[in-house]
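Input: one structure, supplied below.
Shown here: the complex without one of its protein chains, the others still in place.
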């Protein structure tokens, strides 16, 4: 509609709603700056080979499968729930804060007599992922009624149904609601998926692969930091030996005799353990700096 | 009023309102931390050689010309609209997201019979930049009525006037309002301007020049990133030759034989193209990191 | 309640309310990611050796003293106000914006006849720090009534009391309220404090010391930046001599003959003075980059 | 959990979310003051014979049918969509602003070739009311794919599906999205529904009937006003005859001879037509006043 | 565009922005319910003989004059500032809170030597109403430069210009900014204005007149209340005589012998003076109730 050109364009679906701001920020880190206008449903992106659509995470895989989108980012859970036939290009890193995947879990009130999935026979379960839950019950040869929950599922577990299947990361919201986890049904991470036909098209495939590389580089960088320090030359071998986390560091000589500079890229969550050890091992002037992208 | 000292002070006008937050952030990146209180119209700045005033972008050039301010930051458009006689110290970078200057464009409804500026003869035009528009019409020997628009100009184009002159960056707001661009009247970028007398004063001039250098360094850094990678020594010449974007890299030897480290500063928007090429050319461990300032 | 394990855990109190967001951000920079739920008073932290409690800054030292918390972060002012008997582990850096500690000052209306603390004899003073103020008056052998102020203390100085004791950083809020500072009573910086018994426990003490090292590294990094530049080899000695701020730089040779790369860590607020000097001294390609942690 | 008493209690489900504030306001007008706490899912109500649950409008009928709630307020649409077997106690008034019921309509892009439901054969339709839509298609002997829409349905009509079934009141949101209404599928008004067993219980039934009477009285009052005026006695008959809207007025004599006071209750939306006519017919001192409840 | 019907329609311009919510509320009280959508610039109104446009108050009179609107509501100030040739249908009541019209006043800093308009000779004045101010200066035979102020005018008076012309109701914002009023230039109240041609059209004229009657009735009602009380019959004459504010009350006999009921409509701001007097004069059971409309 916007232009009548034969220039190839890749249609990318991004999750709208609660994940939108985080996703646009990650796209910007990957190098693609998107701005959303309240007056138009087509966001602007500073790459005219790309067309962005913001779509509920629950629906992305459906429209990728049907070919309305060439590719999209969504969770593994909704791909499975929708049973979408798509090509999975890549999986991305877990949440930086918890370093754990989101999990759909079967939960019941703390005092509930339900201890295992077997105890659900003949019960009622509320959830947003009806298909996932039904499949899980079938696998366990349990017959129970599964009903779609429009929201506030956690509250329902106390009076309206016998159990729920709900998404959790750290479990703290479930604990705050006095619920107990019975079993994990599915762990889910974000995926980049492609329509099967689009994946055959060499131009689109390369574009998608590059996007995946840049996005993975940006996400990787969120969980990594750069670390530099000065080390007395003679303490270096022992330090490197005892700290395998410092893999493949760059060692360079300093103008100050007897000292070397050691630089490496490292998992951010390891730093809090490593820095005290480095200090103890004789390192000085330890500097940690942020990264935008890390591509191995 | 605040102090009775002979210490020299530079009065700097910054744009109030929609650009305020972004401007204060950029000033902080340049090294000047400003905090605005709701109770006082004089913001605090951590430099007692500086006095900040927040003034509408439309009015900055007027008060710099009259000498109430020594210098200020405002758009080229409003300097021209006001016809202000000031010294232009420097022009800053375009928006990071779009890498395009803002443009004042003549726009009409998509279905309008108006195709060129000549078709405006005898028509009515609404705009915030009345003088700019009148000058544009005179240049084109067209007689039309130009009226000042107090806001929501885009909506007026459909019923209240025949055409509008409005600011746009990507054109997406115009498109969402079903408007068509007829012609661009003026492209505008932010400028640092100085009062002509203040520019004669050597202390003030040096202060302004340093401010310009630091601010440009900070803005430059928003559009640049640092890039480091490891490259097999023998692949280096070809890689550098085929990728001229990697201008003047710092090459340093690594402790691992046969490999060198290549480091450079590069336009952020080039990275998304370059990284796939670097990978293909044999680079490994590619790291992109953010910059605060870049001063050549 | 959460777990029945003999695993040791450190209970850390962080200030709730206006300082909360800033403190959680600094903890994240130190490597500890905390997320607060509206449904639970126990925040999640990605370190199971740590338990976080969010407590008003005014009360942290009290609960550390009593042993409900092993350690906590709070201001020097509230430790003194509460007269808490705790071990002070470390002091942190001043505000980045103003580089000044917060101060509790005695203030009066601009036109008030009160010129020194002696003029307070028989007067009434409103303040949030009643004990601090009483001690200050005793030290000055002045008898005056001190009453607890529940808020909006600055406004009271004009009609309801004769003087106030209030917290200020830049003094701009006092100036906006037409108040004059008579004297500074206490300058206060954030402190990490420990319960005296917890400090005897070797596991807890090491955990607290590491936390202090990481937090100080993160705070230090907020006020520092990395600086790199290229310098003609022959200009280097003079440049280093004339710019002592560039202490202990890393000098490395460049592939381009006759040039060296100089890199150092430096106070952020010095940069705005230094960069113009470096340019004048022949430095080129000056790059400033942000840091996450600096641990000497 | 709250109390162990044999006192009878009626469990009432009210719609949570976008309709919540309006519903609680109407309940207050009916005489039941409810306050919702962010910490508890059980709202407070100043009637200990009542227990309130806030539940998504889409789910109320399901939980009333199952007996978890004795009665509830929800839309006719969701009762039908869920196919819930409940007793319908009463229907409430339409929106005050538009005096029209909400309608689920089949809509397509303005330029779409689809003109009637028959043109949907083999097409795809997105909607929140999947069952309603499937039933509508069956009635029209049309085969089409119906998929559940998680939101932003209007935007989908342009690219992702061929038609949508969406809720509208005035149609202005559809028009703003350049959509055309093909057919109305269901008009829906709010209903008070009861569980069939609860309706057998005489105490609960009376409680529900009284609630219905008060709620209807409150809603009725939103669309009515009181009107008083003074009329010359001799003009009265003609005035009453020509203005049948003034049904059953209360006529009372005034101390001023020859004048009577006329008072009545009238539809608010008629007033704007009636007042000019009353003035023309000789009425004076016309007063309109608001009502809290109207129970015939 | 919306419909192709010969049905007559009246185009009404209402002020957009800060007065919008208040105006829509008053229109609703007059009987016209308007709802504004963020997606469309044409608001919905429940009267298909009316079309609403929301336009900045500063511009309403211009578009009424040109005939793009049949009528509109705006301030007397902007009609004069624009010099618009329109028919003024009616003036509305002052603000309920202050019972004073808004006034454009000439103001200077408290300490300024400017005491009268004559002292402005050769000075600079900032204002939003440039034409009004120039006319005022000409009337006073004073030559001064008048410049358009884009906002925050009050702050400018202290440094950027010598005087301002600014809108005020109670003067408290000027006082808070340490400004002194020199003279009032124009008092302004809201007006309903009509295009001169539209006023010739009998259908439109009647529609506008009815709108004026209803709107005035609604505004009148905001400043009035109903008052009822019981009075001993023998105290009535003295009470009515001594309290002329009780004009034309309705007197009715009560079933309780010796008492009459007195009812009247009265200015709301008089009530706080009157009720103590009525109590003292023997009235009992005094009831004040709100009104929606008062049409004499």
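Should a chain be cited, it is by its letter among A, B, C, D and E, assigned in written order, with residues numbered from 1 in that chain.
The definition used in the following text is that a contact is a pair of C-beta atoms (placed from the backbone, for glycine too) under 8 Å apart; a residue touches a chain by one contact, two chains touch by 3 or more.
No experiment lies behind these values; they were computed from the predicted model shown.
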| item | value |
| --- | --- |
| Touching the absent chain when the full complex is considered, from D:40, D:111 or D:202 | D:40 |
| Option touching the unshown chain, where E:116, E:172 or E:242 are the choices | E:172 |
| From D:17, D:31 or D:109, residue that would touch the chain that is not displayed | D:31 |
| Where the unshown chain meets chain C, residue by residue | 16-17, 41, 53, 55-56, 58-59, 62-63, 68, 147, 149-152, 155, 158-160 |
| Contact footprint on chain E, counting only the chain that is left out | 96-99, 170, 172-173, 175-177, 225, 252, 254-256, 261, 268-269, 271-272, 275-276, 279, 284-290 |
| Those residues of chain D which, in the complete complex, touch the missing chain | 2, 30-33, 35, 37, 39-40, 42, 44, 46-47, 209-210, 213-214, 217, 221, 226, 248, 250-252, 265, 289-296 |
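By our rule, only the chains that are shown with their structure count from here on.
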| item | value |
| --- | --- |
| Neighbouring chains shared between chain B and chain D, ordered by label | A, E |
| Same or different contact residues where chain B meets its copy chain A, judged by the half mark | different |
| Copy-to-copy rotation for chain D and chain E - C-alpha atoms, rounded to a multiple of 5° | 120 |
| Interchain centroid distance [CA atoms averaged], chain A/chain E, Å | 57 |
| Multi-chain contact residues (two or more partners), chain C | 39, 252, 289-290 |
| Category of the chain touch graph - line, ring, star, complete, other | other |
| Chain-to-chain touches, reported pairwise for every pair that qualifies | A-B, A-C, A-D, B-C, B-E, D-E |
